[in-house]
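One chain of protein is taken out of this complex; the other chains stay put.
Residue numbering begins at 1 within each chain, and the chains themselves are lettered A and B in the order written.
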Amino acid sequence: MSVGYAELHALSNFTFLRGASAPEELVETAAALGYNALAITDECSMSGIVRAHAVAKEVGLKLIIGSELLLQSGRKLIVLAQNAEGYAALCQLISNARRAASKGSYELTQLDLETGLPGCLVLWVPDKDLTLGVEDHWIRETFRDRLWIAVELLADGRQREQLMRLREEGKRLKLPLVATGDVHMHVRARRILQDAVTAIRVGVTIDNAGFALYSNGERHLRSLAVLEHIYPADLLAESVRIANSIHFSLDELRYEYPDELVPGGETAASYLRKLTEEGMQRRWPGGTPAKVIKLVEHELQLIAELEYESYFLTVHDIVAFARSRKILCQGRGSAANSAVCFCLGITEVDPGRMQVLVERFISKERNEPPDIDVDFEHERREEVIQYIYAKYGRERAA
Amino acid sequence: MSLEKLLENPRVWRGSSQVDSRVGLASGYPKLDRCLPGGGWPLEALTEVLIGQYGIGELRLLMPALAQLSTEESHAPYNDAGEYAEPGWIAWVAPPFQPYAPALQQCGIDLSRMLIVRPKDDSELLWSAEQALSSGTCAAVLLWPDKLDDQASRRLQLAAEKGHSWAIAFRPLAARQQPSAAALRLELQSTEQGTRVHILKSRGGRPTVLDSLL
Partner (left out) sequence: MSRAWKSPVIARDTAPTPTGKQQSLPFAEPAPLVTPLSVTPTAVRRLWFCIWLPNLPLEACRSSDEALAIVEEQHGIHRVLQTDRKAAAAGVMPGQSANAALALLPVLQLEERSPVREQQALEKLATWLERFSSFVSIAGKDVLLLEIAGSLRLFGGLPKLRQEISKGLGKQGFSAALAIAPTPLAATWLARAGRRACIRDEDNLGPALRKLPLACMGWPAGQGESLAGMGITTIGDCLRLPREGFAKRFGVERLLELDRALGHLPDPRDSWRAPERFCADFEMTEEQSDRDLLLNICRELLTSHEQFLLARQLATQRLCFSFFHLKSAATELYLGSALADRSAARWFDLLSIRFEAVRLPEPVIAVRLRSGLSQALQAETARLCFSGAKQKRRYSIAQLAERLVARIGGQSVNAVGMVAEHRPEYAWNIQNPLSDWSSSTLTMKEGVRRPLWMLPEPTLLTADGAYPLHRGCRLTLLEGPERLETGWWDDQAISRDYYTAVNGAGIRLWVFRSRQRSPDWYLHGIFG
């Protein structure tokens, strides 16, 4: 195969009422077509990424994470995360933009991008004017050599003129061009759904939607042969070059627990063990039964393997606060299988007197964090909430 | 505004200094305007456009002037009561195909002031054109008659004068041989370099050939 291609501008149906295909469909199709990579760039959102990531791993496609953003001034940008730092910057940007507006919308201005988004690559998607006005030159200044002009040739009759003018613009602004597809669906036939959601979004019936609908179904993942026919080779090659320069995968991410919980001189693991032992002594003043000790050891080992210590410490911290204020609380659910939770005082199910199976609670196989539900006295729950806000910060609680 | 500037405007009617001092409507093609007496299309008169086939620019040639008539108030014909009215309508009588609204709009024609008339024979055609021209409500009337004899062209000319409208008749190349009362006669031909405009007859002007006008 002579030509390679990476689609760097694709919306999934997580861009509500614009994208018409699920992230999984996009990933599977891109893989089947032999793309080098696919970027899921939902509008000011990361919602589709996780599903795309899972499927991409299955089918062996390189997934690039990004987001399409429309600035207040009307300029459209695609921001791609090049590495973990870029990912963090992009997430922060999205959060800020969403917070600045009412629910369901976002607001982005030049100020928000002043940080320069380190670790991100930016594609500018030109509108019908095909030019970057003077008032937008700051985009070029801010992103310098991390900025491209996205050329989207979608059979609207102006392709030749568009390509020519954008090449001129690229020369003028000293920016490289890259081929992108403005993908809204995975196959052409999906345009029917895409038309339907467009009509819904605009709030009209489909036969009144007129020019709000796209005139054709080109905004899908096109085959390499077709792309080769439509785009000049250098634009396609640039997409691959960009994709190759991106080294980031969601796998790199781990949840980072707050580390305020662990007092100096201790690690999360050691502190958890300490608290557990203290709890054991409280529960069995006369001596902990051997069965329980065995259970606790098994659990602590499991927790250590899966690195969930901080999680338990966090829950313990909140429960301890509640108890100190004599606020009634009780753990429930599968957490009742945990000896450690009993020792920490989170639950009241005595493992010494019941058959517990910690694997119902956490297990290596399931590979997901445990879920501890704690009920708090209704009338005083607000105190607990305020404690959490105060200690961990409003932004880190939900 | 200086007097010269004012007089330069082709729509300014100058009294006695010219033999034929009737003003013309700027066509949008300066090369053409220079060769036309009055500096443009002859208003309140009949223009004949002779073509061998459709699609060689016969409409494009007229579009700038038609667009102007369609939207501008100042050049509108006035009705019999002598009052200035809003821009006149453009009537198409027996067009060979459908005048396409999106394209007309792109050319600047006001679609809300267009009338398309489809008579069933030549006598209805000429009658309709005459009615439209003499009514004073149409700024321009385009017609595609099968036959247009000398008498008919005279009548159209008179109707155009009466209603202060611009009549444009499209005719086959063979009509070259026939006499006509038209104030202006053009022949269009398509060549490799573009469309050639041959001014066959004009009021007070000489026959001229303009190559690759379009």
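The rule we apply is simple: contacts are C-beta pairs under 8 Å (C-beta built on N, C-alpha and C of every residue); 3 or more make two chains touch, one makes a residue touch a chain.
Nothing here was measured: the structure is a model prediction, and the numbers come from that model.
Here one chain is not drawn; of A:Leu173, A:Val197 or A:Leu213, the residue touching it is A:Leu213.
Across A:Ala155, A:Met354 or A:Ala390, the single residue that touches the chain missing here is A:Ala155. Contact residues of chain A toward the unshown chain are 128, 155-158, 160-161, 188, 191-192, 195, 206-207, 210-211, 213-218. Hidden from this view is one chain, which touches chain B at 53-60, 63, 79, 81, 83-86, 89, 95-107, 110-112, 114-120, 124, 127-128, 131-132, 135-138, 190-192, 194-195.
Keep this in mind: only the chains that are shown with their structure count from here on.
As a whole-number value, the distance joining the C-alpha centres of chain A and chain B reads 65 Å.
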